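Only one structure is covered here, and it is reproduced in the block below.
All protein chains of the complex are present and in place, except for one that has been dropped.
Order of writing sets the labels: A and B. Residues in every chain begin at 1.
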Amino acid sequence: MDFFKYITKRILQVIPLLIIVSLISFFIIRLSPVDPLAELRLNPSISQETLDKEIKRLNLDKPIYIQYISWAKSFIKGDLGYTSAGEKVAVKLKERIPNTLLLTAIVIFMTWLVGIPLGILSAIKKETAVDRMLTVISSVGMAIPSFFFAILLLLFAVKTGWFPAGGLTSYNFNEFGFWGKFIDISKHLVLPVVVLFTISLSGLQRQMRANMLEVMDSDYIKFARAKGISEWKVIFKHALRNAINPMITLLGFEFAGLLSGAALTEYVFQYPGLGRLILEAVMKSDINLVMASLMMGTIMLILGNLLADILLMIADPRIRGAR
Amino acid sequence: MKRFITTIIVISIAGLVLVACIKRDVPEKVSVKFKTPDLEEIIYPADEKNVTIDGVDYLQSQAPCGKFGGELVISTIGEGPKTFNPCNTKDATSSTMAGMMYDGLVTTNPRTGRVMPLLAKSVEISGNDYIVNLRQGVKWTDGTLITADDVMYTYKEIVFKGYGNPSAMDAMKVDGQLPDLVKLDNYTVKFTTSKPFAPFLRQLSYPIVPKHYFKPYSDKGESVFNAFLTPDTNPKEIVSGGAFKLKEYVAAQRVVFERNPDYYKINLKNEKLPYLNKLVYLIVGDSNNEILKFEAKEIDALALRGSNVARYKLKEAASDYIIYNLGPDTGTLFLVINLNSRRDKNCKPYVEPKKQCWFLNRDFRAAIDWAIDRESMVRNIASGVAEPLFTAESLNSIYLNKYIKGHPCDLDVAQKSLEKAGFVLKNGILYDSCGNRVEFDLYTNAGNLEREALGVMVKQDLENLGMKVNFKPVEFNSLVNKLTNTHDWDMAIMGLTGSPLEPHDGKNVWTSSGSLHMFNQRPAGYAIDDRFDWEKELDKIFSEGALKLTYEERKPLYDRYQTIIYNQKPIIYLYSPIRITAVRKKVKNVFPTSLSGLLYNLDEIYIQ
Partner (left out) sequence: MSNIIEKIFEDKFAKIAFLTLLFLYTVILFANFIAPYSNTYSNRDMSYAPPSKIYTIDESGRLSWPYTYNYIREYEPSLMQTVYKQDRSKKYYIKLLTNGHLLSVENGGRLYLLGTDINGRDVFSRLLYGGRISMTVGFLALLIVFPIGLLYGGISGYFGGIVDTLMMRFAEAVMAIPSFYLLIILAAILPGGMTSVQRFALIVVILALIGWAGFARVVRGMVLSIKNEEFVLAEKTIGASDLRIILKHILPQTTSYVIIAMTLSVPSYILAESGLSFLGLGIQQPDASWGNMLKEAQEFTNILYRPWLLTPGLLIFTAVLSFNLLGDSIRDILDPKSQKRT
């Protein structure tokens, strides 16, 4: 029962957060001098009537707070509104979210698969050559501007012909069989995954190393060692379990972070994901689209954290007891 | 041991540095080995003919017969289509896509630019009457016949009501009045304009839509109609009539069309066109990505710009593509000066009064024009792939005023012009007659390498005259807001795309009440007549020009408008890029023209 109470409480906490986020972002965007109709205005064959109609449709002639209220009303009703180009925001998001989830899931999976063992390794081999090398390598990964790395990789793809030049699927994708489709998507995913993997690996590896070191330093590990349990067992049976708990918390943040961090990479690779969509929407001040995606990002972050908490409660009996 | 290794490393690094520094002077051999491919003269096919077989009025292409089947993959830059509703398109990509699926009554001859019939079998013009005879036996993709009812519906219930994009309605108005439209029989309709109106015939290129498919939506009101045929519509449901029908749309990735097996165009062997089984548009975000896709052989055609041209020209002989030079583009780049002397709601002038004095002075503007080094712009920024521009009409326009020859950059003339206007140059700093230092802002849209580089050059050019120019690239949408709403700018570098066929399309820019009259933008519904004399003349030219029917009558008027702009210089033109395109050799029946571009005849093109 406590468990459900806790979850309800957490979910209720989300509401003020959403209100603040929406207020901040709505007013910042609307106060900016960016004109959502710029492209139309610069088209000589678009008449004043068209412009007036668009201004009406987008509520641009009303004061900001009224715009916000009408936005908030429809948002609560579940209506995300229309983009400045007249498409349904919900449809646009629906087209993109699966692609972004796919990319994000693979990247997170890969970074965990590689980052956690590397973190453990460098903690065990603390201050040896192996540790130093791993630190330097991860620093190198962190130091390349993502868009630049992406551009170089694209060039590499074109020069060698090993990978397609951006996108997610080939134009004749629907004619492939299941395996054909699988291979096609995999080929398109390799380069964006490499870029995002390189960037996010180092953070995870460092975090894991730090956690591991902290746990290894704790009294009960010392005690376990004193008891004469083999080093191998100490590390994997006792230390690892405790070191990995904080990482689960991190997972939630990582999920939301990738959503934002992937924007430039998606942009360069022409990946049809959410990041690129939001990036373009922000540049054009496409308010409904930006707001909907920011709200989504926030909800995803909170859900991620909640999920992490629940996982943690399941994984760690001490926390369960404490609550 | 460790010390030993360190020493060795240090010595070897020092050695490497030394070796890198010592460089022998050996003459470089610059050998440019290339073979310009033999230029094949493009033999254009004759104009299409009407042929009637078994009671169906076909349109016969005169292009060489080709092979059926095959796929053509091309690209569209941007975010892809926003709608497939041909009546509601507001951007070029959506119009192109919808244009694949819905034909207009008439179209433009790609070589001469004259209007020629398409879905109409013929158009008879007598006085203000336009009698349109439709093709008989032509069908929509669901098998329904295309009849006068569809035409009546399209115009009466969509265009004239201002549904979708009301610009079409605006363009059809003659003196604020819509034309009369009556149905004469099942295959004939008659338009009657209140006055002779030259651009009218071209307006008939508006896509005709199937009444039985569209009417249920338009009946539900405008908002339902505007949300109709969004890109996520199931392609199988769509009823269309163009050469291609929609097969698949994948958001932000591609639009796939397949051939309409029952299209009314046939080849010389009377086989139904188009040849292509599939036509794929890849949606690419920017030109850089487009090039990569072409390099990776993912697309079959590519528009080349700047220094890319040299790369592809060099490799052309040994490659699988042909490069076509289509001549100057319809796009123009220009410097626009704010001549606005009005005040905002708080009585604050949009432009500082002292700056108004400068900008309103014709000699000041002339000095700027003479100081600008267009030659260097073309050479550096466009890598030589452009032509200097001095006229308001683009260089491929059939209304281009050929008597405006332009001039080279000449600082002496510029300085004399400034002296004449009362400006004084002291120690390399320019002052106006009241002793104010000449200093103003120059805007352009940030993130565009070409425009930013242009801004840097214009700044240098004007600083040679002693002016101080604060170059400020700003985000594109903010810039447009400045130009059209807040008016608080001094000068800006912008680009627009004009129509090479119909100068009247530029009326939003040139007439004093236009919504894009950037250099002296009046608020909507502005009642005070504060036009300059030359603005009055422009207004007159544009209203008269539209009412004259023949090219011969119209040409002198539009020549005059270009002369006015050239003399008054509210907008100083810089250059027009030259359009160069590469297309794979396997694509046949390509007849590029300056007016219509490379792949306008997708129904005639085939893959070998």
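In this text, contacts are C-beta pairs under 8 Å (C-beta built on N, C-alpha and C of every residue); 3 or more make two chains touch, one makes a residue touch a chain.
Just so you know, these numbers come straight off a predicted model, no measurement behind them.
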Per the definition of touch given earlier, which of B:Gly15, B:Gly384 or B:Gly406 contacts the omitted chain? B:Gly384
Contact residue for the chain not shown (choose from B:Asn288, B:Ser319 or B:Ser341): B:Asn288
Of the residues B:Arg24, B:Lys236 or B:Lys405, which one touches the chain left out of the display? B:Arg24
Touching the absent chain when the full complex is considered, from B:Tyr102, B:Phe228 or B:Phe471: B:Phe471
Under the stated touch rule, tell me which residues of chain B contact the chain that is not displayed. 21-28, 30, 32, 34, 36, 288, 291-292, 295, 306-311, 313-314, 373, 376, 379-381, 383-385, 441, 443, 445-449, 452-453, 455-457, 459-460, 470-475, 477-479, 482, 488-489, 580
So which bits of chain A touch the chain we can't see? 16-17, 20-21, 24-25, 28-29, 31-34, 127, 132, 135-136, 139-140, 142-148, 151-152, 155, 213-214, 217, 256-257, 259-261, 263-264, 278-279, 282-283, 285, 290, 294, 297-298, 301-302
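Quick note on the criterion: only the chains that are shown with their structure count from here on.
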Approximately how many whole Å separate the CA-defined centres of chain A and chain B? 38
Quick one: which bits of chain B touch chain A in the complex? Just the residue numbers, please. 71, 73, 79, 82-83, 88, 90-91, 162, 165-167, 169-171, 226-227, 230-232, 248, 250-254, 256, 280, 282, 284-285, 289, 292-293, 295-296, 298, 475-486, 494, 496-499, 505-506, 508-509, 515-516, 524
Note which residues of chain A are touching chain B in the complex, please. 32-53, 82, 85-88, 91-92, 95-96, 154-155, 157-158, 161, 164-174, 267, 270, 272, 276-277, 280, 283-285
